[in-house]
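A protein chain is absent from this complex, but the other protein chains hold their places.
Chain naming follows the written order as A and B, and within any one chain the residues start at number 1.
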Amino acid sequence: MSSLPSQAEARLAPRAAPRAFQRALQPWMRAIVGVGGVLVFLVVWQIVGSQDLIRSDLISYPTEVLRSLYAMVASGELWANLSVTLQEFVLGFFPAIVLGVALGLAFALSRRLLYLFDPLFAALYTAPMIAFVPVLVVWFGVGLVSKAVMVFLSAFIPIVINTRTGVEEVPEAPIRALKAFGASRWQIIAKGLLPGALPAIMAGLRLAVGRSIVSLVAAEMYVSVRGIGRLVQVYSTSDRAAEIFVLVLVISSLGFLGVVLIRRIEAYVAPWSAAR
Amino acid sequence: MSQLALDRLHLAYENQATGASFLALSEVSFKVERGEFVTIVGPSGCGKSTLLMLIAALLKPTSGALSLNDRPISQPGSDRALVFQDFALLPWRTVLANVELGLELKGVPKDKRREAARRYVQMVGLRAFENSFPHQLSGGMRQRVGIARALSVEPEVLLMDEPFGALDAQIRQVMASELLRIWERDRKTILFVTHDIDEAVYLADRIIVMSASPGRIVKEIKVDFPRPRELAIRNTPEFTLYRKQIWDLLEEQIRNSGSWEQGDVEPAVAS
Partner (left out) sequence: MSKIHIDDETLRPAPRRSNDRVEEIGLGVLGVVLLVGGWEYAAYAGWLNPVIVSSPSAIAQAFARQWQSGDLMKDLGISLAEFAIGFSLSLVVGLALGVAMGMSRWVEYAADPFIWFLYASPLIAFYPLIIVWLGFGSTTVIALTFLLTFVTIAVNTMAGVRSVDPQLIRAVRAFGGSRLDVVAKVVLPASVPLVLAGVRIGLGRALIGVILGEMFSSNGGLGYHISFYGAHLKTADLFVPLTTVVVIGVVMTRICAVFERRFLAWRN
């Protein structure tokens, strides 16, 4: 799904009016209960893990995870692998944006072209991309290229599909205005269809970031020389739970940062859509 | 020589999915002189918007001919400017950028068109909102952006589709007299669609009354009040006569069409 459902505050049924002190706390409740829950989780984990109540080599514990993070950063091991992963990501993702938007636009404008490719794209859109990892490795080798192609494919398809629906759903009124003031076909595209589709395109990018990071890590885990996924593989064969937690955090942060970054860009290039 | 001439226009909407067709305008002919202010009234759904879109060349007539200065109308162009009933602003542009649109498409250089747009934004009283996006404005403010956008290209013919429809009664009267003031300065030709009978009489040199769907022209009424006009003419006995005449014509149209009894169309004269 492209974005998380909004936190609508529509309550189910009328509740009894909260008492005064409760009402004063209300805005903080979400934070208090949320942070409290996480803290309880961390403390229990710490005690169970550090006291070895369950085998700590399998579950580790928070302070050990932090120590491993520090060690992996200090030794340069993390960055050496992360930089490769980022490189593969960039090499696949940017071409996917350019070609994806162009093809999505073409699909929206030419019904024939759409019909020609629709079954293929629909199949690829619903298929789990990671299933293509082995064949890409066979075709493009164990190095950087097969990973970049994986990122490209995983990002390209949602971008094409979102661009296409975005262009198709640009409302008619502004397009009519452009035409009434004498816009040419290219002007209708440049000043009407593309800006109108921008929010949908950005939503496609968000979707694409998540999908392509998953594919990328899976591809690195399958076979690679360097990269975050490679590290996951290395530490899992030696049953190092703490290091694996570190990597889980790193990968999650990557996805999270990607989405935040795209939202930032979106607020900048499509400020009108943020409020809707 | 008339500036704008419509000759036996018919327009049928085709539904592409079902192949059905719906006759919206039938046998519409009239002429408009240069500098004339013509208002158009008619029951809701009778084809007023359709008529303006034909003149703007956003639609092609099924049969019949339109000409401007004796040349057939075939393309949209900046010699005509349309104020849309549904505003039709570009949601991704600010107020100022929306007003610039027409000039931009005419190829006017950036700083010149910006300056012109500022002037018209000021004229419609939206100076403080020039950097707002349409979704941040009220309906009435959006409509004024649409009016500024149309005025900015300085068209020969201004086509206005219920331009004051989203305004409340008082602002509406003020805007109407403001429009007259602008018009009296340079006497552009204006075709003005409205639901408001008083507004139609107050503004017009001539009123065109249309029938219920499919739209035909029922009557053309010349309005003889001298110009410039004061708002106070609305209280004169002559004005009341005009009002009554149009009211009766429209009421007859609505009754004949039967749509009021079927309950699927609002009476057009309610406002």
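Rule of thumb we're sticking to: a residue touches a chain if its C-beta (ideal position, glycine included) is under 8 Å from a C-beta of that chain, and two chains touch if they have at least 3 such contacts.
Because the structure is predicted, anything quoted here is derived from the model rather than measured.
Touching the missing chain, out of A:L66, A:A122, A:V225 or A:A267, is residue A:A122.
In the complete assembly, the contact with the undisplayed chain comes from A:I175, out of A:L82, A:I175, A:M202 or A:I262. By the touch rule set out above, chain A reaches the unshown chain at residues 1, 4-6, 8, 10-14, 29-30, 32-38, 41, 58, 106, 108-113, 115-120, 122-124, 126-128, 130-135, 137-139, 167-168, 170, 172, 175-176, 178-179, 185-186, 188-189, 193, 210, 213-214, 217-218, 221-222, 232-233, 235-236, 239, 241, 244-245, 247-248, 251-252, 255-256, 259.
Everything that follows uses one rule, which is that only the chains that are shown with their structure count from here on.
Separating the CA-averaged centres of chain A and chain B is a span of 48 Å. Considering their complex, residues 171, 173-174, 176-183, 187, 191-192, 195-196, 198, 270-273, 275-276 of chain A touch chain B.
Taken in their complex, chain B has these residues touching chain A: 56, 58, 75-78, 81-82, 84, 86-93, 101-102, 104-106, 133-136, 149, 153.
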